[in-house]
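Rest of the complex left out; these chains stay put.
A, B and C are the chain letters, set down in written order, and residue numbers restart from 1 in every chain.
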Amino acid sequence: MIGLKLLLLNGPNLNMLGTREPEIYGSETLPELVNAVRGYAADRDVELRDYQSNIEGELVTAIQEARLWADGILMNPGAYTHTSIAMRDAISGIDVPVVELHISNVHAREPFRHKSMLSGVCLGVIAGFGRDSYFLAIEALIRHLS
Amino acid sequence: MIGLKLLLLNGPNLNMLGTREPEIYGSETLPELVNAVRGYAADRDVELRDYQSNIEGELVTAIQEARLWADGILMNPGAYTHTSIAMRDAISGIDVPVVELHISNVHAREPFRHKSMLSGVCLGVIAGFGRDSYFLAIEALIRHLS
Amino acid sequence: MIGLKLLLLNGPNLNMLGTREPEIYGSETLPELVNAVRGYAADRDVELRDYQSNIEGELVTAIQEARLWADGILMNPGAYTHTSIAMRDAISGIDVPVVELHISNVHAREPFRHKSMLSGVCLGVIAGFGRDSYFLAIEALIRHLS
């Protein structure tokens, strides 16, 4: 599966990684984590582009645009996981498989984090493995696209 | 009713018309559709300005600004229909009548699409007639404003 | 679309138009309104037959029988909108497209009026435009059947 191109999408507050609630999210910053994930991808001959936004509508746009170039999306939708019908519609509207991932185990947190508006239109979900969730999501997409 | 000015507002993912789920939304693109609607309006001596955004807050702003120039708004709020209290407040805050419209019959789809946060503060609702919903909404506004 | 035949169906209490809660429903009587709608239809070479009943089962029968002659139905189901599975089944059981319409904006009234048992099996819904809802529904059916 030479030359896969993937979009790594990060939602609201993930730009705060390393500073926000480190007991839940760890102390690595987002750029550091993205670099590590990009290296991991490169080792598998996968090109990774990344995008982060706090704005729901910009995430919608990023998903829409990915249909033109990406083979797959790994997406940590953050807080919009639980409410965004707009992102759900964007995912439904493209043919690119999307993996939803979470750093923390959302099911072990507040009840409003137990429901996802997005999972039902994604390929699959990976949650709770800390930064490893990103690497597992890459792995999942490569396997799926092979 | 000479010289009416209307705002045609389209919400998230409507910029994807023609590419997204064509079995539900048809294959006409948004610019094509807007052109057709503008022509239809012009035939009735109605000026139509249009705006589309994937960002909830930008739609809020567009509604706010319409109070300064528009005689009415026809609005397809897309996914924000079901959750946006901010757009509801914007509509309540202006004196311009708003018609909520939907291309698909939202009541025949997933349960979370059956509830609208906006309908209660709109003049009325038109849903399910495909692209015709736009033309009917123009008609409804012209009749109401006459 | 020469020679369309449409059924105009009015549910419970619509025979009281003009006397009942005029601040919501206006002061025009049902026969006056039906006449106006019939004239509007005739101008478009559309034949309109109308039927009103306060009895749910008679409305069911009228929907059933329309399958033998009507090209479309415009229906103001009144209070049965919110509870009638029998009317829903009747609509599902015929191949004639049905437009659900309401004079008032049901979404701006009591919560029990926000839910429709019928919308999901209709072609579309038009609500909130006063007597204009009838004319818009005619327009919607003509466009759909063309």
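Note that a residue touches a chain if its C-beta (ideal position, glycine included) is under 8 Å from a C-beta of that chain, and two chains touch if they have at least 3 such contacts.
This structure is a prediction, so every number in the text was calculated from the model and none was measured.
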3 chains shown - copies of the sequence in the complete complex: 12
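By definition in this document, only the chains that are shown with their structure count from here on.
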Where subunit A and subunit B overlap in contact partners, by chain label: none
Far-end chain from subunit B, centres as C-alpha averages: A
Mean-CA-position distance for subunit B and subunit A (Å): 31
Chain centre separation (subunit A, subunit C; CA means) in Å: 47
Junction residues of subunit C, two or more chains touched: none
Sites on subunit B touched by subunit A in the complex: 11-13, 15-16, 19-21, 53-58, 78-80, 82-83, 112-113
Residue ranges of subunit C touching subunit B (in the complex, touch as defined): 105, 107-108, 114-116, 119-129, 132-133, 135-136, 139-140, 143-144
Contacting residues of subunit A [partner subunit B, same complex]: 55-58, 60-61, 64, 67, 83-86, 88-90, 92-94, 117
